[in-house]
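Shown next, in structure tokens, is the structure this report addresses.
Of the protein chains in this complex, all but one are displayed in their positions.
Our next item is chain A:
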């Protein structure tokens, strides 16, 4: 006889499954359903955002040869592309993190292995989302260090 374990993403005692197939109660009760729904909703939005990103950056004009500091500066001078990239960053990172979380739950059998893999995953996610968000909003097309303009920047004529 093979014993089928209950899903790791909703262990007994987490308030999700047993007792009595409890569906409500703990605040974590709906987490897996919300995560499942988020994957589908964010997925649809990401198809549009990423296809648009690839088209504008790689297929128009000179394609990849046009990408340099000035290209990024030109895009982020426009709040439209700032918001586009911000939405892409957050949605893709959360979508990808939840996907990798599912994979860790599926393949790592030891409790402690699963725990530590997820600690690493969430730490990496937090660093990347915070870093990316700061970069988009603190971007400076004309960086100046110690009163000297860095070469390659877009500085207004003095």
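Methods note: contacts are C-beta pairs under 8 Å (C-beta built on N, C-alpha and C of every residue); 3 or more make two chains touch, one makes a residue touch a chain; residues count from 1.
Going forward, contacts and distances are computed from a predicted model.
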{"item": "\"Na(+)-translocating NADH-quinone reductase subunit D\", \"Succinate dehydrogenase, cytochrome b556 subunit\", \"Extracellular solute-binding protein\" or \"ABC transporter permease\" - which is the UniProt name of the missing chain", "value": "\"Succinate dehydrogenase, cytochrome b556 subunit\""}
{"item": "Contact partner of the left-out chain, one of A:33, A:54, A:77 or A:119", "value": "A:54"}
{"item": "Where the missing chain touches chain A, by residue", "value": "40, 43-44, 46-47, 50-51, 54, 58-59, 62-65, 67-70, 72-73, 89, 92-93, 96-97, 99-100, 103, 124, 128, 131-132, 134-135, 138-140, 143, 150-153"}
